[in-house]
Each structure stands twice: as C-alpha cells, then as structure tokens.
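Sharing a structure, written as structure tokens. Questions coming.
Complex shown without one protein chain; remaining protein chains in place.
Note that the chains take the letters A, B and C in the order they are written out, and that residue 1 is the start of every chain.
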Amino acid sequence: MPGSGFGRILRLTTYGESHGPGLGGVVEGCPPGLELAEADIQADLDLRKPGQGGTSTKRVEPDHARLLSGVFEGRTTGTPIAFYIANEDQRSRDYGELASVFRPGHADWTYFKKYNGIYDYRGGGRASARETAARVAAGAIAKKILAVRKISVQAACVELGGIAVPPEGMEIDKALSHPYFAASEEILPQWDARVKQAREDRDTLGGVALVVARNVPPGLGEPVFDKLDAVLAHALMSVGAVKGVEVGEGFAAARLTGSQNNDALLPCGKFASNHAGGILGGISSGQDIVLRVAVKPIASIAQKQRTVDRYGNPTKILVGGRHDLSAIPRIIPVLSAMVALVLADVLLMQARVEFVR
Amino acid sequence: MPGSGFGRILRLTTYGESHGPGLGGVVEGCPPGLELAEADIQADLDLRKPGQGGTSTKRVEPDHARLLSGVFEGRTTGTPIAFYIANEDQRSRDYGELASVFRPGHADWTYFKKYNGIYDYRGGGRASARETAARVAAGAIAKKILAVRKISVQAACVELGGIAVPPEGMEIDKALSHPYFAASEEILPQWDARVKQAREDRDTLGGVALVVARNVPPGLGEPVFDKLDAVLAHALMSVGAVKGVEVGEGFAAARLTGSQNNDALLPCGKFASNHAGGILGGISSGQDIVLRVAVKPIASIAQKQRTVDRYGNPTKILVGGRHDLSAIPRIIPVLSAMVALVLADVLLMQARVEFVR
Amino acid sequence: MPGSGFGRILRLTTYGESHGPGLGGVVEGCPPGLELAEADIQADLDLRKPGQGGTSTKRVEPDHARLLSGVFEGRTTGTPIAFYIANEDQRSRDYGELASVFRPGHADWTYFKKYNGIYDYRGGGRASARETAARVAAGAIAKKILAVRKISVQAACVELGGIAVPPEGMEIDKALSHPYFAASEEILPQWDARVKQAREDRDTLGGVALVVARNVPPGLGEPVFDKLDAVLAHALMSVGAVKGVEVGEGFAAARLTGSQNNDALLPCGKFASNHAGGILGGISSGQDIVLRVAVKPIASIAQKQRTVDRYGNPTKILVGGRHDLSAIPRIIPVLSAMVALVLADVLLMQARVEFVR
Partner (left out) sequence: MPGSGFGRILRLTTYGESHGPGLGGVVEGCPPGLELAEADIQADLDLRKPGQGGTSTKRVEPDHARLLSGVFEGRTTGTPIAFYIANEDQRSRDYGELASVFRPGHADWTYFKKYNGIYDYRGGGRASARETAARVAAGAIAKKILAVRKISVQAACVELGGIAVPPEGMEIDKALSHPYFAASEEILPQWDARVKQAREDRDTLGGVALVVARNVPPGLGEPVFDKLDAVLAHALMSVGAVKGVEVGEGFAAARLTGSQNNDALLPCGKFASNHAGGILGGISSGQDIVLRVAVKPIASIAQKQRTVDRYGNPTKILVGGRHDLSAIPRIIPVLSAMVALVLADVLLMQARVEFVR
C-alpha cells in the first residue's frame, strides 16, 4: 500500500501534481443506488476555492471535477467512481528557482531525499495543497453515504493567528456562511485586523479548526489499531499543515482527574457530558464526535529566508508564486471531507457485524 | 482489514482479552538474519510492568512472552514471528458486576453496541490496556530492525496531573531510570505529592508523554495519505487513553507566524531549528522526530459513579478490580513501541524506492 | 502485506514452522454471536490427520487446536479469534542433512535464496505442509459464518495417480466417508492397487480434487481484480502442491464454442447448464461453484536424487523423515477450508452493498 490510497472498504486513491495536467481520484466501494451528480461534488469544491476571507491566493482554478465512471443515469452503480480535475491556471515560470533551491518549511528537501533527487518541484508537485481538491471531491461522495443514515460533518475555524473564538460564542453550524469559515461572526473584526497585520509583516498565520460529526450511531470503529479516533487522527494529520489532533478534551484531558473527565451514562444512550468527544475505547458512543486540529502557518512567506541549494550550498530564497496567507479557511472543507471519508468507511464496515442479526 | 493489524510490510496482528487464556501477536515481514531472543522482548515487557512509580495496579502479571515461530538458531528467518503471553493472574470474580453495568469512561457500552450485546466484559476484555503488552513485544522486534540503521526511539513522561517538566530541565535519555519514566528527576517530589493527593481523593490522573526518534534518515514516509506524521498519529492515537497527538510544535504552531515556524536549512542536511518535529510534507527530514501525546486520566476511580445497566436503567457503580492511578508511566513503553513499529515499516518501504539506484 | 495473511474483512494470519514450538493463526473480522467451540475446529483438523487411506505419513500429530481469544461463553465476540496447535512429535534428527543439501521439488533452495541463506530447514520449516493445519482450523470458523446462510463447501478426490473417477459415478457428498476422500467408492480398488505399486516403486503420486460450494447466493465477488474466481484461484493455488486450478469447464472450455459453453438463463434464477461453474463476470450466479485442482506428486521420494549442496557442489540426497505418498487425501480438507474462507469473506463484503437497501 504505497500511500496514495485511504480507506478499507470505501477506498480513495488519488494522483496528481500541482503543475501537471491535472489531478483526480478513484473512490472504490461506494454502495449502488445513491444519487450523485457532478454538481454535488462541485458544491464542496467551491468551498475550497480561494476567496473565502482575506487569506487566499490569487491563483484562480475553476477546479471543475468531471465524473469519469461509476455513475449511471444519475446514480452510483457500486463500481469505482473516478473524477478528474484539470489544472488550468498553472504558471510554472513562477517556480523556476525551485529546481535548485529548497523552500524552508516545505517538502522540497524531503522529496529530494526520498526520491533520489527526482521530483516535480513546480508548485510543490505532489506535495502541493492542490492535492486536497481530490480529497474534497471524494468527501462529497462519502457524505452521500453518510446522508443515508443522516450523519453530518461540520467544520469551522475556531482560532486564527492566536485569536480564539470564545467557547460561549461558538456557532459551528453557521460557519460556512462566515468569512474564514469562522465559528463566530463576532470574532471577524479581530481576525481581519490580525490578517492585515500579517500581510504588512509579509508573514503568514496558523490557526485551529474544529470538526464535529453529528448523529453518528454507536458502535463504529474497530478495537485496538483501527480505533475510530486513530483512523480519524490518521486522516486529519495526513492533511498538509496539520501538526496536532485532539479528540474531545484532547490535551486538556491530561490535566483533568478521572472524576472530572468521565462522562456519566444516562438512560436512552445519553451521557451527562462529552469529554470523550464521542469515542470510547476507539468506538463511537453515539455522542457528537468532536475533533480539534492544529494548523501551522503557511511556509511560503514574502521574506528572504536562509536555505541551501541541491548541491548543499547555503543561499537565500524569496518564495515567489501565489500563496495563501493562511491554510485557514481553505483547509476547512478538506478536514470535513477526511472525516466524512472515515465515517463512511467505518459505517460500511459495521455492516459486516450486523450480518448475523 | 478488520482492525487488529497494523503496518504495511512490517505488519503486526494481535489478539487476546484481559481475562481469556492469553494474548499475543504475529509480526510479519521482519527481514531475516537479525539476532532475536525472548530476552530481548522481555526487557521491553518488563518496562510495562506495574511498579515503576506510585501509580500502578497491584495485579501481578509475569508477562512472559514466548516466541513460537520465525526465529531459528537465534536469528530471525524472515517468516512470521509469533509470540504468546499467557494470562496468569486473572481474577474474574472482581468483574462480575460488569456483566450488566457499564463503567463510565470505559469501552463497555460501545462494545455492547458494536457487537450486538456480546462482549467479554471481564476486565475490559479486548479493550483492556492489557492488549498493549502485545504492542510492546512487537516493538522490541521493530527496534531490532531500527538498530541496523542505528535509529533509536525514546519516550518519557513530561507532565503528570497538570504538573509539567519545565523545558529547560528535560532529560529524556535518562527517563527509563526515573520513577514515572519522568523526563526530569527534579520534578519527582511534586509528582509524588500530586499522586498522593489523588489517591486520597480516590481519583486518577492524566499526563503528557514525549516521544523522540533519533537518527532517522531523511526520506521516510509516503506522500498524501500515509504521511509519516499521519501514520504516527494513527499509531499513537490507537493506544487506549490517548486523546491528542502533536508533531513538533503541535498546537503551538497554530500561534506562530510562518517566519517564526519555518526551519531554515543549513548545509550538510542540518536545520537551524526543529519546529517541524522532523517531518516535512509527511516525510522525515533527518532531524529528530518529536511527538507529544495527551493521556487522559484512568477511568476506573474508587468512587461511586452514575451509569446505566444493559437494560437502560439508571444505576450507580463502584468499579472494583485492581487499577492503575494513571496510565503514566506504563503507557510510555507502549508509545515507544508504536513509534518503533511505524519507523521500521517505513524504513523497509523505502527499500523499494532505493531499488533503482 | 507480507504474505502470511489472507482475506479482506475476514482475515486469517498464520505463523509457525514444522519443527518449531507450534503453529497457529488469528482470524479477524468474524461476526459476533456465532457458536464456536474447540471441538468444531477439531472435527475439521481430524480430517487432515494421517490415516485416511494408504497414502499418509506415520508422523502422529494430535493436532489439538486451542482457542486463545475471541470466544466468550461459547460464542464469538467479534474480536480476533486466535488458535494454537503445538508441535508434539517433531523428530528433527531426521532432518540433519537438510542443513546443507537441497531436496529436489521442495522449497529448500528457493527459501535459501530468498532469505539470504537463513531458513529453518527442519521438515521444510515454514514451507512444510504442516502449515495447512492453520488453514483448516480457520476454515472451520469460516464455515460457521457460511452456515448462517446455509452455504456448504464439499471437496473430494476425483483422480489419483492418473486414474480418474468417471463423471457418471461421482458422489461428492459421500467422499468424507470414503478412503482417500474419494468421490466414488467403486474406484477404491484401482486406487489401492496404484498406491501399492507406487510404494513398491519408492515413488509418489499426484491427483485431482474437486471442490463444490452449494447454496451460494448470487452477487458475491467483486468486479475486475477481485473476481470471485480470481480470489478462489489465489486461495487454492496458495496450497502447497497445487499446480492448476479450473473453474467450471476449465481448460475444456477452451475447446467449446460459445453456443456450447453458454448457460441459458431460466426463470427463478435457474440456468439450463453450469459450464461456468457458478461464476459469471467474477460474481457468483447462484449456481453451484465448481472448482478443480491439480495436485502434484509429493516431492519426497524414497530414492536417491541428484541435487546440490549450499556451496553449489553436486551431490545426491535420499530424503529421510516420514512422508505421505500423496498429498491426496490430506489436502482435501485444506482446499475445502480455503474455499470456505473466501466465501465467508465475500459474503461479509457484500453486506456493504446491501447497506442502502
């Protein structure tokens, strides 16, 4: 399993570089009979487009996903669903210098070492955030599966440049209608100011995302290695720029006592609290699944930085090209897609267990 | 892939419940020719035994791992290495009540829901922390592979009950000789006091672990979904009680700017800093791999707690049995083992890339 | 996936050498709630014992499989089911010469080359037919799953030493009560004579096995690479001594015309014939699945043979030890087990497709 596939019985395999002909993916294992159109995928892809707040690149990619297989007369057939997104606005001339100099904070150097010096350096190649378009497209398919059981996934930005949305003002359900996909409208002036300052500083910002999955039935996930939280952490940490993942209380749980952290069980599958974040022993409890994700600042800054070239000589680089100022908010639909892919996979896996009933 | 296996070409499959006959595992894909004896595995298993600090259960398990295959005349043969650890001190009578009442903070309820009401409730069954003995045994084998390339993995406790080791006093290399596998000797009086207090409160504690891998060559890990950090997060989050994973700066990176967070490249494969934690674009950079793990407090507290029984009726439970007061320090060798398993796997995977050279 | 595992969501991982401490396996993915006892497994293992006809070794292995996990109060729990079979009658002194000389027709030389000269040569080590005991044990578990849907698997010997059971005399349902697990009682005198002759010639025999699965619902198997017949061929060809696999008409289909070979569809899911062997386009049709398997003669003959030693020098070898005269009939329960494992896996996989209904 060479690393560009994800999932067990709902499986996504992706391909593509930032400045090659295009990128795409194949989703295997989708059940037959779900209504699916290109427009369903496009709706999610559009959320990932530049322009949702003041942090985005000026690269304009229509990012139109074309369905190539697995759908017949508007419904999934159960065979692999392939989609393709052509690269249409690549400007490789911006990246000439990258042929020989490594950008700090980027994967240039590690790809150079991994692949014996051979890599498509244009715009980060395979390591470009552009690959996440394929995740979003596949996530749209996963959400169709989740919808059969009325499971929803929502994500929002809860912190940007060190300024966090206060817990009491959190409105994650409205985030998609806010700039930065912010979990609060009131925080926006502060974030705008922080972004303005960073732009003046020729610098970039990080942030924190919250992802919540609702109406997940209890019993999903596997014991031991493929615990639901483990697979979710895998999924989220596989998104470029993510440096930390928390479930429920996360690192705060390390500071609680058992009596504070335990969630008392109530009748009818309810709990008195949700410190666990909806997962106990690696298996969904029926409560909301609550995840937090740390997003590092974009590595491409408009400042000269120390680095080396491919011959090991010290040099300086001023990264050109068109870049976001923060992975927030464009990473939000990507995180949401990854969680949807995981949940659809474990949901289909659980069918096996229900076989004997 | 039903969830009790981990790894791609170095693959561990485990089995066993807390109060069944025993537990064990099969390690596939180990190269031939490595010296391996039961004593190598025992050394690591002994680190997981109760008694390394004031936080452990009184259950006494000799935890002797017997090698059943894959080793001939003291060396690995390349065929699957199986090991078995008999359960010898199980006292199932302690767990009778668990047949019908769910313990808060445990997997009882989620297993009940997942498996149609059928589960081995004795001591948590498959969800018991006892399953981690198999991880530690397998980790000892993985470390033999890593040793060929002089890669080492070290883990330590850096925070217990909310009291953190200050960064300047960190001595991770000495942790295995300290109580609690603490990253500092000076912190011990404070931790002892915190533990004493918790015991008096009939409560339990959480903590934070640090794992560092040294001498990892650049180029390990795969792009996109099986990024090295993603697989490490999967591995660590799959350990019971873990609620958060950070790579390098982790959540702190969300508050840094790009200019603060980027690590400048220096000649000879060096970097001016290691905010990234040794991984760029999902691939090892050659720097130390630095991971932090949040460990929740043990759910079994010596207090009556609200819960429900299997018929949905509200009740209270006082969890009997013998329990640790914290997963720290016994989780430390488990985390170390999981990181070793991941690194050995990606190291062997990279052989494929080097094929053409 | 290093090769000692088989199956996708019902997955068997095995380990063990002929003359090590023992052998065993782990079955992941079995649904919860099935009645399972060691006696169920033992019944199938006993079919693999020496002594079912005149072709068997005198090695006496009680082959008692002990269940180590995954069963609670007589029923499967859904967690991994491990079983272990101790080696009790190994006589390694028989195999001393094998440390330095390769047996023709055996895996000695290929293991020597694969594993850099390191392999457990005693009795064939991992390559011994003894590993098939683990397949049979796991097959017994798979059959429990199949029984839920009333699917059965039967196997029989239809040819031995070149003497075939005539098609009109085929009674596969009675084979388990016949010597050689023969598909006919009338063939027995001829086979006894053939075996007697081979024994006098200090030679060994091959044969052909027939495997039939009944009551398989239509719709099992996956398009393209994991066609049901492809996975069955994989399963059967993975059994030592198997050199050919046919589905339905098999090689005879190459000589038929389309009008002869096509099976006309009739109402109620019936067909006018079953040339296809129950599989169309890689997916079960609801008809009997019919497979034929070529079994080569046992390589260990009581004659001096030309070979080389590990230093490449020509020499001769007279293979000692205790050996069967034919893999027939002991291979019969192994083939049956492999087909059961495949069918149980695809049956559980299909649950995913039925999810939306």
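What we mean here is this: a contact is a pair of C-beta atoms (placed from the backbone, for glycine too) under 8 Å apart; a residue touches a chain by one contact, two chains touch by 3 or more.
Please read all numbers here as calculations on a predicted model, not as lab measurements.
Visitor: In the full complex, which of B:L47, B:A164, B:V308 or B:L348 touches the chain missing from this view?
Guide: B:L348
Visitor: State which residues belonging to subunit B touch the missing partner chain.
Guide: The list for subunit B reads 1, 8-9, 29, 31-34, 78-79, 148, 223, 347-349, 351-356.
Visitor: For review purposes, identify every residue of subunit C that touches the missing chain, sorted by number.
Guide: The list for subunit C reads 1-6, 8, 12, 14, 102, 104-107, 109-111, 113-116, 124, 126-127, 131, 159, 161-162, 198, 201, 203-208, 217-227, 229-238, 240, 242-268, 272, 276-277, 279-286, 294-301, 303, 305-308, 312-314, 349-350, 352-354, 356-357.
Visitor: Against the chain that's been left off, what residues of subunit A make contact? List them.
Guide: Residues of subunit A in contact with the hidden chain: 1-5, 8-11, 13-17, 20-24, 26, 28-29, 32-33, 66-70, 72, 75-82, 84, 114-116, 118-120, 125-126.
Here is the rule we use: only the chains that are shown with their structure count from here on.
Visitor: Round to the nearest whole Å and give the separation of the Cα centres of subunit A and subunit B.
Guide: That gives a centre separation of 26 Å.
Visitor: Just give me the whole-number Å value for how far the CA centre of subunit A lies from that of subunit C.
Guide: It comes to 45 Å between the two C-alpha centres.
Visitor: State, to the nearest whole Å, the distance from the C-alpha centre of subunit B to the C-alpha centre of subunit C.
Guide: Going by mean C-alpha positions, subunit B sits 38 Å from subunit C.
Visitor: Among the residues of subunit B, which are close enough to touch at least two other chains?
Guide: 1-5, 8, 14, 114-116, 126
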